[in-house]
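Note that one protein chain is taken out, while the other chains of the complex remain in position.
Naming follows writing order (A and B), and every chain is counted from residue 1.
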Amino acid sequence: MILLDVASWALILAGSAFIIVGALGILRFPDVYTRMHAASVIDTLGAGFLFAGLMLQAGFTQVTLKLLFILLLFFFTGPVITHALAQAALHAGLKPEIDEDRRDRLRDGSLPDAGRQP
Amino acid sequence: MFAAAMIAVIAALVLVVIRVVKGPTIFDRVLAGNSVGTLAIILVAVLGFLNGRPEFLDIALTYGVLNLISTLAILKFFRHGDLAHDAQEDDA
Partner (left out) sequence: MRLISFGMILFLFWLSLSGYFKAFLLTGGLLCTLFVLYVSRRMKLLDSEGYPAHLLAAASTYWPWLLWEIIKAGWSVTKAILKPGRSISPVMTRVVAGQHTSAGIATYANSITLTPGTITTGVKGNILTVHALERSGALDLEDGGMDARVSRFERGG
């Protein structure tokens, strides 16, 4: 079982490291849109690795199942919040600081079968 | 080892709270606030393991759902200035 312990500790440490990196990114990046990328590192890699380590500690129990539910919650609600935030910021007229604007390569809804139902 | 994870999460919380205070736009604050919520969930989960009481996870799960709803509510409030937005009011 020493091997399992080592693996879980490594995962917990990796998760902690990614959490701190994500927080640093939120502090360091220049505008809201770039900061969102850093926040999603916390949501996915940080929480993912940390909880995977905790799951190894808990073994096959109800606790593991609950950790899995929390992770699933993160994975399904994270994009919703990020998307809502980005859309709200764009709607408010906040211009993203970008090096290159490649949006012109396609126009909105230029394809004929856009959003077709099956 | 759980203590190390807790220290990391608390350090991250401090960094993120600095962003909440500094802003500059409302969206920076909402983003950082949402990250504070995420970190709080992780903190509660690790705290449960540290105390040997993993029942804390129920609280973490509930907090996760609340975090989603509160963030969306705040965003909606700042987009429309109103929680119960009615499109017809815009014409009036």
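Heads up, the rule we're going with is that a residue touches a chain if its C-beta (ideal position, glycine included) is under 8 Å from a C-beta of that chain, and two chains touch if they have at least 3 such contacts.
Model, not experiment: these values are computed from the prediction.
Asks: Just to confirm, in the complete assembly, which displayed chains does the hidden chain contact?
Replies: Looking at the entire complex, the absent chain's contacts are A.
Asks: Touching the left-out chain: which of A:I12, A:V41, A:M55 or A:L73?
Replies: Only one of A:I12, A:V41, A:M55 or A:L73 touches the chain omitted from view, namely A:V41.
Asks: Give the residue, chosen from A:S16, A:Q57 or A:T82, that touches the chain omitted from the document.
Replies: Checking the options A:S16, A:Q57 or A:T82, the one contacting the hidden chain is A:T82.
Asks: I need the residue numbers on subunit A that touch the omitted chain, in ascending order.
Replies: 18, 21-22, 24-25, 28-29, 33-34, 36-38, 40-41, 44-45, 48, 62, 65-66, 69, 75, 78-80, 82-83, 86-87, 90, 96-103, 105-111, 113-118
Criterion: only the chains that are shown with their structure count from here on.
Asks: Hey, how far is the Cα centre of subunit A from the one of subunit B, in Å?
Replies: Centres of subunit A and subunit B (C-alpha means) sit 14 Å apart.
Asks: So in the complex, the part of subunit A that touches subunit B is made up of which residues?
Replies: Touch list, subunit A to subunit B: 9, 12-13, 15-17, 19-20, 22-24, 26-27, 32, 35-36, 39, 42-43, 46-47, 50-51, 54, 57-58, 63, 66-67, 69-70, 73-74, 77, 80-81, 84-85, 88-89, 91-92, 94.
Asks: Help me check something: in the complex, which residues belonging to subunit B touch subunit A?
Replies: Spelled out, the residues of subunit B in touch with subunit A are 1-2, 4-5, 8-9, 11-13, 15-16, 18-19, 25, 27-28, 30-32, 34-35, 38-39, 41-42, 45-46, 49, 54, 57-58, 60-61, 64-65, 68, 71-72, 75, 78-79.
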